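Shown here: the complex without one of its protein chains, the others still in place.
After this line comes chain A, so read on.
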Amino acid sequence: MIRTVLALFSIAVLICGVIIYRPFSDTPAAHSAPTDVEVTRAAGQGTDTLALAAVASAPAPRPAPVAAQPATPPRPDTSDTDLTAMTNNVLAELGFAGVSPTPTAADADRASTADILANISAATGQESVLDDRPTLESIVVAALRAGESDGEIDRIVNEAAASGDLAVPELLVTSDGRVDTHVMLANIVTQAQIAAGGAAPAAPRVTPDNTQGMEVRVVQRATDEVQARFYTVQPGDSLGAISIKFFGVVSYYDAIFDANRSKLASPDRIRVGQRLVIPQI
């Protein structure tokens, strides 16, 4: 008994020694004198305000290790293009009364890039011009002008997106990695109605009986109980489609995304079978 206690005690002392003296540690700072000369950066402006102070060195925060990204299926390039602004520009381009174009992020990129190209041309003496590549806006305008059917527009847009030439708004990306042209076209119709003085579509009555994948649960809270709505992502759903399903318009997609941030890395990454919370608006 005494031998066992002594053996355990000696092991404990050994572990304490290892923790305190760290014989295998590779950081020389652990052995250095308690006060170091620390070079700090001055907070103010100016080039010659280099502050040198003899203070106890503080450990620098360690950067968090970068987590490996899980492999994802191929999906269209997305852009920060706002679907509402894009739709607005499509309607303006098609000559809708009362709709004026709004500048998008793509327009800003275009303008700044054109400036840079002018700078480089001035320095190199070689003319460099901006290549005109198709945008979702230009493709949709051309297809609508040509009177293409919804199915044909879907084919044209998805072909362009698959070739990598086209970036689309995140809320249009479906669970199977396609572009939801149905939502895009529905939004054009909705915004056209609103522009013509019509009312925005009302939120439909959604029940588990008329909507596959939807369920209602009573959640018990501290003081009351609330009805929470859940929706299981179906094949071909995009966040925009779910927003239309529950709220009648696409614009609540970000509210749905916010309510499900723990499950969704970004609005274009929804997967079939994911159970999403539908927020109360």
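Details
The rule is short, and it goes like this: contacts are C-beta pairs under 8 Å (C-beta built on N, C-alpha and C of every residue); 3 or more make two chains touch, one makes a residue touch a chain; residues count from 1.
Here is the rule we use: contacts and distances are computed from a predicted model.
Between the listed names "ABC transporter ATP-binding protein", "Sulfurtransferase", "nitrile hydratase" or "Spore germination protein", the UniProt record for the complex's undisplayed chain reads "Sulfurtransferase".
Only one residue in the set A:102, A:128, A:207 or A:280 touches the chain that does not appear here, and it is A:128. For the chain missing from the display, the contacting residue among A:167, A:228 or A:259 is A:167, taking the whole complex into account. From the set A:41, A:205, A:221 or A:261, the residue in touch with the chain omitted from the display is A:41, counting the whole complex. Within the entire complex, the positions of chain A that touch the omitted partner chain are 33, 36-37, 39, 41-48, 50, 52, 79-80, 106, 109-110, 112-113, 115-117, 119-126, 128-131, 133, 164, 167.
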